[in-house]
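The structure follows.
Of the protein chains in this complex, all but one are displayed in their positions.
So, subunit A:
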Amino acid sequence: MPARGKPTPVPTPETRPYFDAAARGELKIQRCLDCGRPFFYPRPCCPFCASAALEWITASGRATLYSYTINHRPAPGFEQDAPYAIAVVQLEEGPRMMANIVGIDNTPDNLVLDMDLQVTFEQRGDVTIPQFTPAGTEAAR
């Protein structure tokens, strides 16, 4: 692990399928087989009805920019990126998740709320994490 590099998630058994999918270039989220609702983050039971009958679905990767902040005091490992946006994106399926917005200068003018985004992936140590980029850009493979 690189000294003071960007944090690398440590998966647990219930989050492992999410990170395994990310390594294959897929964004997977869970859906409840009883109430039918999708949710994020991965966990052992449905937050809406407490059912443990869950399935993994592949999200479309399409999302919109729900909100963000542009951080001027970088976290360890992010020194080269500052100022950088820490965003929350709304997936087409409904759930929201945190992400960085890559492939575009992180300025208030560039980052317009509700803009269309597309998932992309970043290798972080031995783990792959989803990131988002403006739809239609080069990084949106």
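We adopt the following convention: a residue touches a chain if its C-beta (ideal position, glycine included) is under 8 Å from a C-beta of that chain, and two chains touch if they have at least 3 such contacts; residues count from 1.
FYI, contacts and distances are computed from a predicted model.
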Subject >> Name per UniProt, for the chain absent here [options: "ABC transporter permease", "Thiolase", "Nitrite reductase (NADH) small subunit" or "Potassium-transporting ATPase KdpC subunit"] >> reply: "Thiolase"
Original post:
Looking at the whole complex, which of A:Cys45, A:Ile86, A:Ile104 or A:Ala135 touches the chain that is not displayed?
Top reply: A:Ile86
Original post:
So that we can see where the missing chain sits, which residues of subunit A does it touch?
Top reply: 6-12, 15, 40-41, 43, 66-78, 81, 83-84, 86-88, 96-100, 108, 113, 124, 129
